[in-house]
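Before we start, here is the structure in question, set down as structure tokens.
With one protein chain held back, the other chains of the complex are shown just where they sit.
Order of writing sets the chain letters: A and B. Residues in each chain are counted from 1.
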Amino acid sequence: MLDINEIQKISMDCSMTEFVGTTVLDTIGLVIPGVNDALLQQMQIDKPYKSLGLLSSRTGAAGQINAADEAVKSTNTEIISIELPRDTKGWGGHGNFIIIGGYSVSDVRRAVEIALEYTEKYAGELYISEAGHLEFTYSASASQALNMAFDAPIGKPFGFFCGSPAAIGLVMADLALKSSPVEIIKYMTPNRGTSHSNEIIAAVTGDASAVKNAVLTAREVGLQLLISMGSYPEVPGTPYL
Amino acid sequence: MLDINEIQKISMDCSMTEFVGTTVLDTIGLVIPGVNDALLQQMQIDKPYKSLGLLSSRTGAAGQINAADEAVKSTNTEIISIELPRDTKGWGGHGNFIIIGGYSVSDVRRAVEIALEYTEKYAGELYISEAGHLEFTYSASASQALNMAFDAPIGKPFGFFCGSPAAIGLVMADLALKSSPVEIIKYMTPNRGTSHSNEIIAAVTGDASAVKNAVLTAREVGLQLLISMGSYPEVPGTPYL
Partner (left out) sequence: MLDINEIQKISMDCSMTEFVGTTVLDTIGLVIPGVNDALLQQMQIDKPYKSLGLLSSRTGAAGQINAADEAVKSTNTEIISIELPRDTKGWGGHGNFIIIGGYSVSDVRRAVEIALEYTEKYAGELYISEAGHLEFTYSASASQALNMAFDAPIGKPFGFFCGSPAAIGLVMADLALKSSPVEIIKYMTPNRGTSHSNEIIAAVTGDASAVKNAVLTAREVGLQLLISMGSYPEVPGTPYL
């Protein structure tokens, strides 16, 4: 039987070869060099990779998906799957669980490292108050992760905005679309596309400046409405937009 | 880039035309005067309204649905959709996201105002302890919102009771049905009808006194069982039943 005192002796400085790193939003990055065959079969992956990179957070979705997008853009890897658990540690949104595949361990390890770095950056557009939260992300050129999660056209500008409680997200979407000539490519609600999160999510594409403007409008609207609920949001990073 | 200090300068006293108000249970009421066409198409609303009223909370479902029911009863508006995100800010239940449609902004604004007022009243029958929660609602005459969410016969008395952890809700339902000649019209569980909440939900109809009696029995049972778990519930409002 495990002596409970032994737990405290385990180092926070993990030395396992599978460990890549951790970052904000309770995010961990891991690699599986050559996944067990029986497990691989259960996972129902329809791609030939045996080296897997994993990015997994309790809080945040779009930021980490955008971070994974950067990772696959600059390494010889591919997104295998993106899942959005209903999480956020008691808030109304998602966490994320992203699997990246590659032919070599060093490729997927590098991809996970990049994803962790960008997760820290992109966490700058997450705003969490006592009442709810807002999330934004922007990419000048969407790649495979944003395409898989939000139907983003590959190589095109991509904007994402989301608000919770859900009604805030809908007004953000309405005013963002009215402010800018963008095309809405994804619309998600508690019952549609989400894991029953308390969010309205919208994703847009179009010219870079129009997409960016739509995201900035959504942010301005979202902050006003979220703050009207009686508390100021904290930001787990530094706003980058 | 957003200067994080600018966030603190945003007033809690929201001046946006879309803003109607906020109330207990992290509830916000908003209006969209004339929804953007591309957004409207994504929303897949099969009704002709372009003025939308929104009621959205982190916590509570039956109370706000009953409040929306009062709103559509006394205004020229209609319920468009009711969604129940898995929320309650870390507890085992739902939040809500309700869209009300109308032909004029003033109609939907008035509906949202009424829904906010009744949300405060109906929050009086929500009981939240460290261990779980109970929710009750009663209507002498159900209208469109209660019908859409719980199959309530229009114009008839309606009672609702729910307990979490789920087992408490089942014993509440059993004893309420044994105590009173009511008809059970809705039964929801973690896997059936809910967004995987930790609740058993039952809704009943029948004669006014029988329905009320069933709700009161459910409340008496629920409070005893919830308190047996080791903590007393708080009430975000004032009990009205």
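Criterion: contacts are C-beta pairs under 8 Å (C-beta built on N, C-alpha and C of every residue); 3 or more make two chains touch, one makes a residue touch a chain.
This one's a predicted model, so the numbers in the text were calculated from it and none came from an experiment.
Visitor: Considering the entire assembly, which residues of chain B contact the chain that has been omitted?
Guide: Where chain B meets the chain not shown: residues 86, 90-92, 127, 131-132, 164-168, 170-171, 173-175, 177-178, 183-184, 187, 189-191, 194-200, 202, 219, 221, 223-225, 227-230, 232-233, 235, 238-241.
Visitor: Touching the missing chain, which residues of chain A?
Guide: 1-4, 7-8, 10-14, 16, 18-19, 22, 26-30, 32, 35-36, 38-39, 42-43, 52, 54-58, 83-87, 89-90, 95, 97, 195-196
Here is the rule we use: only the chains that are shown with their structure count from here on.
Visitor: Taking the mean of the CA coordinates per chain, how far is chain A from chain B in Å?
Guide: The answer is 30 Å.
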